[in-house]
Structures are given as C-alpha cells and as structure tokens.
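Quick one: this structure, given as structure tokens, is what I'll be asking you about.
A protein chain is absent from this complex, but the other protein chains hold their places.
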Amino acid sequence: MIILLMDIVLFLIGFYALVTKRNLIKKVIGFGIMEYALNLFFILVGYRVEGQAPILSQNNLIGDIFVDPLPQALVLTSIVIGLGVTALMVSLCIRLYQRYGTFDIDQIRRLKG
Amino acid sequence: MNGMSLIVKRVTRYTVGLILLYGIYIVFHGHLTPGGGFAGGVIIALSFIHLVLAFGIRSAKKSIPKRLISIGESLGGLLFLCIGLIGLTGGFFFLNFFAKKGEPFTLLSAGTIPLCNIAIGLKVGTGLFAIFMALAVFKLTKEEDKQ
Partner (left out) sequence: MLELYLVMAFMLIGAVVAVGLRGLLSSVIAVGAIGLGLCVMFLLLKAPDLAITQLVVEILMLIILIRATIGRGVSRIKDRSSVWVFISFFIFSAAFILAASMAIKELPMFGQELMKVSKFYVDNALLKTGAANIVTSIILDFRAYDTLGETTVLFTSVIGVLALMRRKGRKKINERDEPDS
C-alpha cells in the first residue's frame, strides 16, 4: 500500500505546480505530471504478483496466471489522448505569448482586449 | 531553419529508412507482439520529424506537399469507420466478421484486427506530423514578419 500512497504524493506535486506557479509553462508541466501519476495508478491496481505479461505464445496457451489486461487497454488510449491535449495547450501558450509578450498569468489577466 | 551540420545530414540519410521500416513492422505485427497501431503510428511520425529537423524547414516545405498529409489523415479515419460499419449489413457492429480466423500465431490471422491497425497507424502518424509542421512553420513566419 505504500506504493499507492507514493503515487498520490506524485499527483499532489503536480497539482501544486498547477495551482501555485504563475508561469504558464510551469502549469503545463504540472498538468503532465498529474497525468503520469494517474496512468500509473491504474496499472498499479491491476498487478498480480506472479503474473506474466498478457501475450500468449506457443508454450503457454491457457491456464497460466496473467496480469490484468483490461486496465492496460484503457491506459493505452489515455496516453495518446494526453499527448493531443498537451499539444493543444502548448499552441495556446504560443499564441498568448505572441499577443501579450509574456507568460505571466497575472499580467495577462490585467491586460484586456 | 537551415538544418544541422554535415555529419548529422550524412547519418540521417542512413537511419531514416530504418526507423520508418521499424514503425511499419510494429504496426503490422500488432496482433502477435506488443505494440499495435498507436505506438507504430507515432514512430512513423517521428521518422518524418527526424528528416525535417536534420535538413531544415525550408527544404522540407518544398518537398512534402500539404495535400498528401491531409488526405492521408482523413483516409485513415474513414477506413477505420468503414470497417466497423460494414458489419451493419449482417446485423452486428464493429465485430470481427470473418468466418475463419486463420491459424493463430501467423501474420495472416485474426480477422479484421490487422486492417484496423493499419488504418489507425496511418491516421495517428500523419496527424502528429501535421501538428509538428504547424508549430514549426508558425515560428518561421513570425521571424519573417519582424524583418
């Protein structure tokens, strides 16, 4: 159980960067760390101690102990979606920098129009 | 903007073909070994990005046409959708409708799964390459506007 708590601490470190920092790129970095922690949590829950990777081969067809394959299928989708979302966030940051000349979110909030 | 030094260009000529071949291998053998459409598609996109980074954006803009990339991405998505909808004629949806699935553990097996892998690999690869070109070319025009 200790390892699940360490994973939650990683999530909270990412959340700290998202909430407290004023630089936009630091917020994007914090978002990425949160996403790593969440993907890892799913795989940690679905692990069996003497299990094998869920790939069948010629000599072990059925009857062996496998690691849970369902969370792996869901996390595979989630990793690629995270890449798309990060690319969209970075392109928003580049546009904001071109318009306002700074990455600081307090300055951007004060300059209007 | 202008690409990198001579050593990098020389080595890139030899490695780009190998990376593309590895990406296609992972897409095709997605039902036998770990990998699948998503990882293979990203590797195909990385091989083209490697080419652009080594030789510069200006020479890449001339040689890769924009139409091809957008057609490739739309074609991948439409192919995946059509494979799913064909089953509607028989009463099921997104099901593996081939009657005999072939011998297990060979390349031509598992029904529609290799076809879906190819469609997804094409779509993800061209889509991510389009994202990279949009971000890189934007910087080029910003510098031109300033001069």
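Worth pointing out:
Just so it is clear, A and B label the chains in written order, and each chain counts residues from 1 on its own.
The definition used in the following text is that a contact is a pair of C-beta atoms (placed from the backbone, for glycine too) under 8 Å apart; a residue touches a chain by one contact, two chains touch by 3 or more.
Just so it is clear, the structure is predicted and the values come from calculations on it, not from any experiment.
Only one of B:16, B:64 or B:131 touches the chain withheld from this view, namely B:131. Think of the hidden chain as still there; on chain A it touches residues 1-10, 12-17, 19-23, 25-26, 28-30, 32-33, 36, 39-40, 43-49, 51-57, 61-62, 66-70, 72-77, 79-88, 90-95, 97, 102-104. Not every partner is drawn; the one left out touches chain B at residues 26, 30-36, 38-39, 42-43, 45-46, 49, 66, 73, 77, 80-81, 84, 94-96, 101-102, 104-105, 109-113, 116-117, 120, 123-124, 127-128, 130-132, 134-139, 141.
Please note the rule applied: only the chains that are shown with their structure count from here on.
If each chain is reduced to the centroid of its CA atoms, chain A and chain B end up 23 Å from each other.
Listed in rising order, the residues of chain A touching chain B in the complex are 53, 55, 57-58, 76, 79-80, 83, 87, 90-91, 94, 98. Across the interface of their complex, chain A is touched by residues 33-34, 36, 38, 42, 105, 124, 128, 131, 134-135, 138, 142 of chain B.
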